[in-house]
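Take a look at this one; I'll ask things after.
Excluded from the complex is one protein chain; the other protein chains are retained at their positions.
Labels run A, B and C following the written order; every chain starts at residue 1.
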Amino acid sequence: MLRYLLNRLLWIPVVLILLSLVTFVISRLVPGDPVKLAAGPQARPEQIEKMIEEFGLDRPLPEQYLRYMGGLLQGDWGYSIGNRRAVLPDLLTYFAATLELTVVATVFGLLVGIPLAVVAARWRDRWPDHLSRFVSIGAVSVPVFWIAIVLQLVFGQLLQWLPVSGRFDPRQSYPQSITGILLLDTLLAGNLSGFWTASRYLLLPALCQSLLVIALITRQLRGDLLDMLRKDFVMVARANGIQERILWSRYLMKNAMIATVSMLGFLIGFALGGSVLIEFVFDWPGIGQYATKAALLLDFQVIMGSTLFIGVVVVVVNLFTDLAYRLVDPRIRFS
Amino acid sequence: MASSVSNPSSRLARWREDHASQLSDLRRGLFRFARNRLSLLGLWIVVAMLAVAVTGSTWVPFPGDTLGDVHMDNRLQPPNATHWFGTDDAGRDVFTRVIVATRTSFQVGLIILGVAISIGVTLGAVAGYVGGTPNQIIMRLTDVMLTFPGIFLPMALAAALGRGMVPAMLALSVTWWPGYCRLVEAQMLKVREEDFVAGARAIGASRWRVIFRHILPNTLTAIVVKASMDFGFAVLALASLGFIGIGIQPPEPDWGSMIALGRRFMPGAWWISTFPGLFMFVMVLGFNLLGDGLRDLLDPNATVK
Amino acid sequence: MKRRLQNPTQALVADFQSGRISRRQFLQTLAMLSGGVALAACAPAAPAAPPAASSAGGITPQVMIYGGSQDIASIDPSDRTDYSINAVMRQMYDRLFRFEGGWPQPIEPGLAQDWSASEDAREWTFQITDQAKFHDGTPLTAEDVAYSYQRTLRAQKQRASLLMGYLDPENVVATDNTTVKMTLKTPYGNFDRLLAFLEQPIVSKKVAMDNDQGGDEGAAYLIDHEAGSGPFAQGNWQIGQVYELEAVPDYWQGWPGAGRLAKVVWRKTEDVATRKTGLLSGDFDMADTISVNDIEEINGTGSHTAEVNFGLLAGYLKMNTQEGPTADPNFRKFLAHSFNRQAFSDSQMGYVKLMTGPLPEGVPGYDPNLEPQYPYDPELAKAFLDQSAYKEGGIDIDFVYVSGLDFEEAAGLILLDELKKYNITLNLVPKNWPDIVGACSAPATGPHIGFIFDQFPPLADTWLVEKYWSGSWDRPTGGSFQACSFYRNADVDLLLDELRVTTDAARAAELVATLQAAIAGEAPDVPIYVSPNVVGYNKRVKGYNYFGDISVDFWRLWMEG
Partner (left out) sequence: MRELLVDIKALSLEMVTLDGVARVLNGVNLTIHRGDLVGLVGETGCGKSVTAMSIPQLVPQPPARYSGGEVRFLGENVLEKSEEELRRLRSRHIGVVFQDPMTGLNPVFSVEQQMVDALLSKQDLLAATAWGRRWLPSSRMQRRHAQERAIALLRRVGIPEPEKRIHAYPHEFSGGMRQRVLIAMAIAGRPDLLIADEPTTALDVSVQAQILRLIAELVREIDLTVLLITHNIGLVAQLCNRIAVMYAGHVVESGPVRSILREPQHPYTRGLLQAIVTEKTRRGTLQGVPGSVPSLYEPPPGCRFAPRCREARPQCTAALPRSIQTAPDHQVACVLYEE
């Protein structure tokens, strides 16, 4: 276990170097003149030169990369030409919102997806299976930005049940930031009405984002369960007279949970990937929105920073799911 | 059995005999596929969409509306007998534009996957066949590319490459290959150990000949299944970029940008974005149902013994 | 358009802008008037009299939720770009002048109670009030004013550019506690208007220096902390999440309305439809940049108003006068007369003010009777086309615009539809803004036609120089997007050189008139329209008065309960 952990940890710098190389290459493809944009329309030559120097764009590429890497390691991820702020603190702020959305969406997805998968496997090739198949394939097929708009239209504008944009009711006083995750912040502050408000704002975006998770978990887990059903231990359990109900709720459930844990990193990655469009539509101040705006503004330090940051998050999440999987699966835990 | 190789019927017969087990697998698969109503539904959707894509521009009521005609005196009409899906903010017929956009979607889907598969298969073949350091380099790069979730990377790349359809397609293509690369590499590693490759090498076939004649055809089915699923996703991804505002080229209609445009007129003129979204959903659903059915069909574990 | 001329200062400014009086007359009269105005303005702030007019009116201060279309990322007084940032800076800081009083922008005294220029318009002296104090309680002095300008000139960011042409940091000095003196590099008669437009916020020198990190003059701190003396102080402020302004009840200039606001919450909502929905559902009391498509719906509610005003945000089809078919003036005129303005106006529900020449209405010297005015006229267009080398058509030209802006796309589609008749293909090329800025660097990369919006101070020289002076694009660092016509006319260049330094108002007016005619005759661009500024608000909101900016001045607003 320790050796494995060490091995994985040693790999991380290599992956990070490759990640930063990819993002660096992309950022150097940026055409036009972001510096000119940053300097403003009436910029004078000395302003532009000063900025080019500040960004180090006058240096040879390898040197630029080394400078960039050096900055990364010291927590200097450059600064945004769009909002004039340092990239890393902004990434951390926006990430809290994205994290909140992603975690809630993943939990949603699991809550719906796992039962759907179990039902599909239990009644294979019967109508529950077909239904779950249709739901999961439908969920990945629907353009997420479109369904988001439709939900806004229906629940926000026609029924007026739920708010359609932002994170919190502007009429209530905004919770003081402790973690940046509003659900947690309001709970920590004992602010139940705030918690309720934050949940209402979270509901629609999380629902949209969970679609992909539902789809993936249902298809994958159904397959895993069917594979398990073919295993002899199911037969042994039946031969020992263990009731179907207990077989499913106790034996297969645990196997399914372990299979789910092994997929968790993958799922969270997917949910994160969906955040770009969801945040765009719901005006959710997260990393997806930050990155989208940067892409439209050719804010290259932010493009680089947010892409890299998301890559790092996925690497870390994968590492943690791997560890979690190793902790819950006795086959690996005790070997 | 006739030994004359030139006789086509006997050649066919011999081919059938040689591939008897594959053929029977295929038969079984088709049976299973045909029994699955959802897969069939997917097939029909794809066929119908393809027909719409190919013929659409010849029968839509207002072909000019996709070529730059504007009718500012006819803006934002709700659906009616003339304009089944209503008109948009430039007075253009939404039905016409939705139908014609089907063709665009097919084109971009094909191009994106074509480029991605070419890159992925080539790199995967090299990695899987050559092994060693090249394999390590290619596969680590693949891992890294797969680390970026969703459209983060294509978005960054498309933005960097500039605006319009071509950069967007290029960005999607060059971020889409890792899946194929991994697939082909895994298949290569598996297949190259098998006997017939050893046999082909023993009779002195060149490396590349072995790759192209013997190994790649064996990975083809896996690629086809993946591609059929990916097609819908490629269309979705491009529309997503279009929605954000990267990768559109008016007056050519595009579902993603139509939805984005319609969003400004919500909820009053709901029809501008509702119909393109619905069409896109149906098409992607069709491809996914089909792909899912194909996967079942070609997955050896899925066939009942 | 609103012109409220009750106030003598405003009347004077209007006279000056329309060229009825010379700059010197203007300044002299203003100097006379300003004492009185200043007294009037200061009266409520005098320690003896409690300032809050609101309490007098008996209207309880309310919290206002404002739906803005942009985020407020940075509030560094030396680094401002977005309108949203200016909107809150205007509330947290005081400036030398105010101009929120109405439109066209009259200069009203702010911190500067009185000001004057030397004969050659190079030495400018400002008398600073001694009433103002920062939110931390320290009094605001001339030293803070001088420091604020120096700091911006040193930082060399964004809005500093216009100032840098006239000033170096050492040219700004505080000669005593209430006097600031600026010495310009070149004479400039309209310098006070430029300063008013630039709205340099006056920051507390002490706070900036106390928070200095490695010589950044407090930049890292001031990016999300204010150190100003304005009517509102910074409240709950979490970047990207929440921006709140808390009223300062005893603000030194008092509160001009019958009541005042207690607090303003700036709620960033980028999507235009969501902003409207939020307004109508009661989430917002007020929202800016409302779509013209939503005006009828909002006005139809009875409870809400969408107010349309036309300021100085003007859209042009800028044509590349150096490269491609558009280098031919006849072809440019053909394009100009081919653009169906009425159809475009229809596409914007009629909420446009079509332009007739290079300058928008509202800029002093604007000539409403200029010829030609580029009416839509296919016959005339055809005549110009026949004189060009492209009689037979068969060419492709690019129409570049900002992707996602539906009104720009509509303009492109209208032109595309028309040009098909002449066998000319118009490629609509949506680009993101930075790409356009980059492309406008040089004629070789510049688009054939670019749909570009310009906005300058209401000073004819700035408008004409930035857009039509060849030095604005033919320079080592490349041109700005405003000069994307790459216009070069030696005569025009000469006239512009003269305009920039002349201190004689009559000569200036003459030059502006000549320049407009000369430029319009060559059609380096097609002036299309002044974009409407639509602000929607609940009728409970009182005191709104358009003053040329997208956003509103919260200081003047109040809400009925």
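Quick notes on this one:
Please note the rule applied: a residue touches a chain if its C-beta (ideal position, glycine included) is under 8 Å from a C-beta of that chain, and two chains touch if they have at least 3 such contacts.
The shown structure was predicted, so the numbers you read here are calculated from the model rather than taken from an experiment.
Remark: the omitted chain is touched by one listed residue; of A:Leu66, A:Val107 or A:Ile246 this is A:Ile246. Residues 231-233, 235-246, 249-251, 254-255, 258, 329-331, 334-335 of subunit A touch the missing chain (whole complex, contact as defined above).
Heads up, the rule we're going with is that only the chains that are shown with their structure count from here on.
Taken as a contact graph, the chains are fully connected, with every chain touching every other chain. Taking the mean of all protein C-alpha atoms as the reference point, the chain centroid lying nearest to it belongs to A.
The interface holding more C-beta pairs in contact, when B-C is weighed against A-B, is A-B. Separation between the centroids of subunit A and subunit C, computed from CA atoms only, is 40 Å. Centroids of subunit A and subunit B (each the mean of its C-alpha atoms) stand 25 Å apart.
Shown for subunit B are the residues in touch with two or more other chains, namely 159, 162, 245-246, 263, 266-267. Contact with two or more other chains is made by residues 271, 277, 432, 435 of subunit C. Listed in rising order, the residues of subunit A touching subunit B in the complex are 14-15, 18-19, 22-23, 26-27, 29-32, 130, 133-134, 137-138, 140-147, 149-150, 152-153, 157-158, 219, 227, 269-270, 272-277, 280-281, 288, 291-292, 294-296, 298, 300, 303-304, 306-307, 310-311, 314-315. Contacts from subunit C toward subunit B in the complex involve residues 271-273, 277, 291, 293, 297, 343-344, 346-347, 403-404, 406, 409-410, 412-414, 416-417, 420, 426, 428-432, 435.
The touching residues of subunit A, when paired with subunit C in their complex, are 31-34, 36-37, 39-50, 80, 82-85, 90, 93-94, 97, 152, 156-157, 160, 163-171, 173-174, 176-177, 281, 283, 285, 290, 296-298.
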